[in-house]
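Report on the following structure.
Taken from a larger complex, these chains appear in their original positions, while the remainder are omitted.
A and B label the chains in the order they appear, each numbered from 1.
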Amino acid sequence: QTCVVDNAIDQKISASVTRQVSTALAKAQLTCMNVKSRGRLATCPSGFKVTACSCGMACGSWDIRGEHVCHCQCAVMDWASARCCKMSI
Amino acid sequence: QTCVVDNAIDQKISASVTRQVSTALAKAQLTCMNVKSRGRLATCPSGFKVTACSCGMACGSWDIRGEHVCHCQCAVMDWASARCCKMSI
């Protein structure tokens, strides 16, 4: 049994999926922003994730608390900045 | 010949694909984690990419080796931490 109708439908589906997925994904991009705060903590808005932190006093030691908060570790600290990114479609 | 059946099926397919692509993409997000290690190297698990590195000793000089390894450059180093992200659908 050669399922001619089935195969024809499958081919239609495959072409449509390929076209629509690539169109949709072509619009998808990484959206990023910076959030700078006084002190040693900086928090990304909801929906964004921290990708990196920058700190005052030339300090390169930081950690990320939860998914959204940059924490600058050096003893004396004047500002903290979070680089926040998300996928937007 | 007007391909009435073809057109009907095409419409069904297009509607289904549009619905499923947007549902799937709506769930797509940036997934991130931290990997901290003693010494000057920290490695992201496979599937993740390094987006940033943090280092002990307040050191802000680092580089990324391959796609997965943070390398803290300062002379004396106690720990290294990698921020690792990937797209998850």
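One rule holds for everything that comes next: a contact is a pair of C-beta atoms (placed from the backbone, for glycine too) under 8 Å apart; a residue touches a chain by one contact, two chains touch by 3 or more.
Predicted, not measured: the structure shown is a model, and the values here were computed from it.
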Copy number across the full structure, from 2 displayed chains: 3
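Please note the rule applied: only the chains that are shown with their structure count from here on.
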Magnitude of the superposing rotation for chain A and chain B (Cα, nearest 5°): 115
Chain A-chain B separation of Cα centroids, rounded to whole Å: 8
Chain B-touching residues of chain A, taken from the complex the two chains share: 9, 12-13, 16-17, 20-21, 24-25, 28, 30, 49-53, 57-64, 67, 73-74, 83, 85-87, 89
Parts of chain B lying in touch with chain A, wherever the complex brings them together: 6, 9-10, 13-14, 17-18, 21-22, 25-26, 28-32, 34, 36, 51-52, 54-62, 81, 83, 85, 87
